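Removed: one protein chain of the complex. Kept in place: all other protein chains.
Here is chain A:
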């Protein structure tokens, strides 16, 4: 799980730099709207990029609790964990 959070952070940084032309640093505590200045299009670009990289779907409902970069990375990790086959999870 922690590995996926780290990977998601790296992907968020890549998308911010390469696709959103954001030039500043991207830190876990940064607010997506206030600090990264993302608008509706920017948020969509970010969500689509993460969906493509991690093969998960992020819904409108998911977005309700997401405020910071860290929130988003953790959401992606949770969706990845939920999507994995449940092999060995039960006795």
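Definition applied: a contact is a pair of C-beta atoms (placed from the backbone, for glycine too) under 8 Å apart; a residue touches a chain by one contact, two chains touch by 3 or more; residues count from 1.
Quick note on the criterion: contacts and distances are computed from a predicted model.
The UniProt record for the undisplayed chain lists the protein name "Type III polyketide synthase", from the options "Branched-chain amino acid ABC transporter permease", "PaaI family thioesterase", "Type III polyketide synthase" or "Probable sugar-binding periplasmic protein". Residues of chain A that touch the chain left out of the display are 19, 21, 39-42, 44-45, 47-48, 51-52, 55-58.
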